[in-house]
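Encoded as structure tokens, here's the structure I'll be asking about.
Shown here: the complex without one of its protein chains, the others still in place.
Chains here go by letter, A, B and C, matching the order in which they are written, and residues are numbered from 1 within each.
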Amino acid sequence: MKLRDAALMLRTALDEAERMGVQVCVTIVDATAWPVTFARMDGVPLGVIDVSHKKARTAALFHMDSAEFAKVAHPNGEAYALEATNGGLTSFGGGVVIRNAKGAILGGIGVSGASTEDDISIARLAATTVRD
Amino acid sequence: MKLRDAALMLRTALDEAERMGVQVCVTIVDATAWPVTFARMDGVPLGVIDVSHKKARTAALFHMDSAEFAKVAHPNGEAYALEATNGGLTSFGGGVVIRNAKGAILGGIGVSGASTEDDISIARLAATTVRD
Amino acid sequence: MKLRDAALMLRTALDEAERMGVQVCVTIVDATAWPVTFARMDGVPLGVIDVSHKKARTAALFHMDSAEFAKVAHPNGEAYALEATNGGLTSFGGGVVIRNAKGAILGGIGVSGASTEDDISIARLAATTVRD
Partner (left out) sequence: MKLRDAALMLRTALDEAERMGVQVCVTIVDATAWPVTFARMDGVPLGVIDVSHKKARTAALFHMDSAEFAKVAHPNGEAYALEATNGGLTSFGGGVVIRNAKGAILGGIGVSGASTEDDISIARLAATTVRD
């Protein structure tokens, strides 16, 4: 994951949040879950920072969007308590896998602070701006 | 738990995974839950490393396979949230208690990365290679 | 600390690093040490990410540049081992207090990845771009 691409995704996410009138944190990590870039919009509750980190980590570490992760980690899913691994993960939407045009995993983006539906929508829009 | 025995179990697990065409992480801990040996096969999602650790720890710390642990730690079980103790445990299959021929507990093995069913099958096969 | 101002400081630091031909991580925290924005340039060793975080935290938490902090926290200083508090701080240059025109503390910026001298120079330049 190049900073150039991550910065573009971050910009896209912040612009979309502003357009929608919501405030979010955005975290982008590479394919090995190390941070590349991050921003917190004015007015977001401070607890949301870590949530955006964990959403991005969840997507990168398990190669699945956090909303999918929620299904397997649910008490009635096949991997209950999976969210307690890796320093704590996130079992709800807003973490999205970033792939290049060929489908290879480049990293994860975590958006948090708005409704889960809006978080997902912003993350998906941003994730699709990757160029290579 | 001797490293000689743990290394043999590790080798057995990796060979079996390769034979089945799956990629897994394998962690082996002694009866006091301290790590003895570990390996990550190429291509396993990085989040799986910690899952294999926690499966092995769960088996060693509570003297039960993690699939059994899942029943008592389930929200409807008798010890809900038990998985949040000890730095985080794992409430699904793939952690297996290692016993010697006389039934004494030698440690735990955690296998993760394939389906839960396959993880369990690999862990059980490896755990039975212990000689003394 | 507004994201608008933090984003401008971040941009300034990255541009200056590029001009100098060095690769750095830049972390900006608010006056309560909570992260506002962060970026890692391509090619920076991964251990540097946390160093930039800790430099920024050190400046914000103790109201002093990390190079000043190093003097009091040194084994021969008056507060030896102070760097072991607050989850770990940093006892060398590159963390700079961000103040507004009236001298009030707005936060801290941590720059890491180049020589300590260059890290400090980049951090100071960026910190002075704040407008209010």
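Quick note on the criterion: a residue touches a chain if its C-beta (ideal position, glycine included) is under 8 Å from a C-beta of that chain, and two chains touch if they have at least 3 such contacts.
Because the structure is predicted, anything quoted here is derived from the model rather than measured.
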Exercise for the section: Taking the complete complex into account, tell me which visible chains touch the one left out. Expected result: A, B, C
Completion exercise
Residue list for subunit B contacting the dropped chain reads 2-3, 6-7, 34-42, 46, 49
Exercise for the section: Just the residue numbers, please: which parts of subunit A touch the chain that's not shown? Expected result: 32, 34
Exercise for the section: Identify the residues of subunit C touching the omitted chain, counting contacts across the whole complex. Expected result: 45-48, 50-51, 54, 70, 73-76, 83-84, 88-92, 116
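Throughout what follows, only the chains that are shown with their structure count from here on.
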Exercise for the section: If you connect every pair of chains that touch, what shape comes out? Choose line, ring, star, complete or other. Expected result: line
Practice task
Mind checking the centre-to-centre distance between subunit A and subunit B? Centres are C-alpha means, answer in whole Å.
Solution key: 30
Handout entry: Inter-centroid spacing, subunit C versus subunit A (mean Cα positions, whole Å)
Key = 25
Problem - Interchain centroid distance [CA atoms averaged], subunit B/subunit C, Å - result: 43
Fill in the blank from the handout: Where subunit B touches two or more other chains at once, the residues are none
